[in-house]
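Of the protein chains in this complex, all but one are displayed in their positions.
Order as written gives the chain letters A, B and C; numbering starts at 1 within each chain.
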Amino acid sequence: MAIGAGILRVPKEAKKGEIVKVQMVITHPMEPGTRKDPQTGQLIPAYHLTKLELFFNNKLVSVIDMGGGVSANPFIGITLKVEESGTVKISYEDNKGGKWEKTAEISVV
Amino acid sequence: MDRRRFLLLSALGIAGLTFVPGIFRPSFASSKLEEDIQKRLGVSLSQIKESADVKLQAPTIAESGANVPVSVESDIPVEKVDSLWIFVDNNPSPWIADVKFTPMNGKVYFATRIKMGQTSNVRAILKLKDGSFLMAAKEVKVTVGGCG
Amino acid sequence: MKRHFILLSSVVLFACAPTQQEKPKPAEAPKPPPPQAKAEEKKHTFEEDIKQDEAQKLCSNPQGTVSADMVAKFLEEQKRLIKYPPNGKLMGDWKKGEQLFVNTRKGNCYACHCADPKELACGNIGPTLRYYGKRQNNVKYTYEKIYNSWAYVPCSIMYRAGVHGILTPEEIADIVAYLHSPESPVNK
Partner (left out) sequence: MRRLWLLPLLMGAVGGIVFYALAQQEDPAQEVKKQKEMLLKETGILPGDVYAEQGRDLFNKPMGSAGKSCSSCHGQDGRYLKGAYAHMPRYYKDADAVLDLDTRIKYCMEKYMGVKDVKHDTNFKSIATFVATLSNGMKMDVRLEHPKEKEMYQKGKELWYARVGKMDFSCAICHDTFGGQRIRLQTLARIKQDKVATHWPAYRFSNDQLWTMEDRIRGCYSQIRVTPPPHFHWAHIALSLYMAHEANGGVIETPGFVR
């Protein structure tokens, strides 16, 4: 399974000034680094997303920092006030150097 | 008579008897939580007051601790808000996530799914731009599942 | 929206503890189950494990029970399988019984029964055992029912803990004490 694959969902259309939900699910194990392997008793190394950034037309809207306490295949929901048509982008990275981004379009009607 | 009604009602009665609420003491803040809050917020937990302006939603009982849905909302204008933190008192690492808001968010809203190792308080803390902190807390009982 | 409605209205297929086939991902602090017997269990194959004893064969039908003319013989044969503790004591240590009662690899009684009110996550397949000791004083019946429920109800869903060796006679006596003792939280 491709770690880091995700779906970003926003409404395709919005009214000017409307506050819309931005939702994203990403496939990632979100291993917190505090769990032990039940067979070997060894700590399982941390492997989780650390940061997500939400952009709208390349302007930074929100920064979300997270640790291994967020569930595997994490979900985030946040809001965005749409004043113009444009591109929603979420870029995200993990503690092992993985970096990805997803985009979606919203048009003002 | 009404054997069906009898069976139904007495079944409900018996079922009712099993719903006697458990005696869960409100979990007092763990020292690990206090450390985390001090480190990340720069204030101590005791200085943060609970406020009805922060609306934290989470299930009262979770049948799986692996995926507890949490959402935080507030009617405080987002222009006045700096950021949000989510903590789970009894987790090995109480800090879960934090969110930095800007006016472009339109409002204060954040939802995610979190892990809970055991029954615990979940806390959402908002930092306002004037430097003050507001908090909402809710206890989530994590139950054992399955047949072993 | 429609999809969510459908998802909500359908009840999930029975989902218990994570299984062995893939590594479970529980919350941050999983309590490791004590898997002493696992290595030994793994040697079996599916085909070996689904071999049935005579009683299981008789119970494997859509009616979920044996025919009326068979009942007396069935119960009698099942009763003969019951063994008792060598010391003859059918009431053991209720505190040990409590541990066995809650242990998901041993009694796992909360899967189907409620008992101590502080346990919220209790099933409703079996009757509640709250105040059991106040309602029932036949210790021998309790012992035998746990050892082999099929000696009382043919093909009951309640597994035959003693017959299959999931609980030893002494362990069953401990659970009997947990259910009957006035000191036990079940009866308080």
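Just so it is clear, a residue touches a chain if its C-beta (ideal position, glycine included) is under 8 Å from a C-beta of that chain, and two chains touch if they have at least 3 such contacts.
Predicted model only: the values in this text are computed from it and were never measured.
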| item | value |
| --- | --- |
| Touched by the hidden chain, restricted to displayed chains | A, B, C |
| Options C:Leu75, C:Val139 or C:Cys155, residue touching the unrepresented chain | C:Cys155 |
| Candidates C:His44, C:Arg135 or C:Lys188 - the one touching the absent chain | C:His44 |
| Chain not shown: contacting residue from B:Leu45, B:Ala66, B:Ile86 or B:Leu126 | B:Ala66 |
| Positions on chain C where the hidden chain makes contact | 3-4, 6-8, 10-22, 24-26, 41-42, 44-46, 48-52, 56, 59-62, 64, 110-112, 120-125, 150, 155, 157, 159-160, 164-166 |
| Touching residues (missing chain, whole complex) on chain B | 1-3, 5-6, 8-17, 19-21, 57-64, 66-69, 71, 111, 113, 143-148 |
| Contacts of chain A with the absent chain, listed as residue ranges | 1-2, 5-7, 9, 21, 23-27, 71-73, 75, 77 |
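In this section, only the chains that are shown with their structure count from here on.
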| item | value |
| --- | --- |
| Leader among chain pairs (count of C-beta contacts) | A-B |
| Mean-CA-position distance for chain C and chain B (Å) | 34 |
| Separation of mean Cα positions, chain C and chain A [Å, integer] | 44 |
| Interchain centroid distance [CA atoms averaged], chain A/chain B, Å | 21 |
| Multi-partner residues of chain B (at least 2 other chains) | 66, 91-93, 115 |
| Per-residue overlap in chain A, given as positions that touch at least 2 other chains | 32, 34, 68-69, 72 |
| Complex interface listing, chain A residues touching chain B | 19, 21, 30, 32, 34, 56, 59-72, 74-81 |
| Chain A contact footprint on chain B (complex, rising order) | 66-68, 71, 88, 91-107, 109-115 |
| Residues on chain B engaged by chain C in the complex (per definition of touch) | 14-15, 17-18, 20-23, 61, 63, 65-66, 91-93, 115-118, 141-148 |
